[in-house]
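Report on one structure; see the data block that follows.
For this view, one protein chain was removed and the others were kept in their places.
Moving on, here comes subunit A:
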Amino acid sequence: MIGYLARRLGYYAVLLVVAVFLAYALASAALGPRTYFEAKQPRPSAAAVDRQLTALNINDRTPVTTRFGVWAEDLVLHGDLGRTIHDTSVNEEFGRRIWVSLRLLLVGSLLGMALGVAGGAWSAVKQYRLPDRALTILSFVLLSMPVFLVALFLKNGAIAAKDATGREVIPFVGYETPGLAGGVGAHLADWGLHLLLPTLALALGGLATYSRYQRSTMLDVLGSDYLRTAEAKGLTRNRALLKHGLRTAVIPMSTMFAYNFLALFTGAAFTETIFAWHGMGEWFIQAINEQDVNAVVAVNLFAAVTVLAAGFLADALHAALDPRVRY
């Protein structure tokens, strides 16, 4: 098992380097920090712009490989992600925002997976009966809506609730109440409440997608001989379903979790913006608007690491669920 996971990890490390270089090259080619400076009032001299660009290591007249080399050297040797276009530290901004995003992504994706697997399995067991039909309809409604629409619905719902009751029942702005007094418990409750709507916006998408796949893998398993064997040896139907059915039906899902994580990340960018969370997604959109190459690359690095980490976790999950892959 360790050997298998170590091999996968090595493979992901190579992928990470490739992904980051491509992101760097693409951001450098697509964004134009020069125009950003040239558009300043009063307009700085060409030499001053050049100097500024060089200082930030984003001068388009330096070859992109050289720039990448400098950037990568700083990152590897000093853990430095460079300067933003406002000449502030990317690392500082990165540190501030990463936990905001991770909280949302982690809770959102895990909740989406759990809901999707449970819903899909339940749907399969109740095939063509009311719960199955209801979940199928709900899933298709959610699948046909982009994440930002779901998020807006949730937010408007919360606003409507506030208008109706006269107080903020469920918070819909930011990730904490500023200046909240009280102990750790109060803070945690406040965080949880703030997490509710944005997480739900992400998790509902997961529920919709995963439950469709889980339903079909579960249906395959439901007709399998080994499930019948499990019952024939004396397990009740429900225990057989859980121990012999669901376990095998989740295995093909583990790969999906990994690759769906990227879609989730995209969704999170919108969700953060709508609920005014100052996370990585919001920063990403901002940075693109400001032609901020280093910030864009930093967010890409974050995305690549999280997606590959998700892939690695999926591998570990796969290996844990299906011991045969280790050989």
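Methods note: a residue touches a chain if its C-beta (ideal position, glycine included) is under 8 Å from a C-beta of that chain, and two chains touch if they have at least 3 such contacts; residues count from 1.
Everything below uses one rule, namely that contacts and distances are computed from a predicted model.
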- Among "Peptide/nickel transport system ATP-binding protein", "Transcription factor zinc-finger domain-containing protein", "Quinol oxidase subunit 3" or "Fe-S cluster assembly protein SufD", go ahead and choose the protein name stored in UniProt for the chain not displayed. "Peptide/nickel transport system ATP-binding protein"
- Task: Spell out, residue by residue, where the missing chain touches subunit A.
- Result: 224-238, 244, 247-248, 251, 321-324
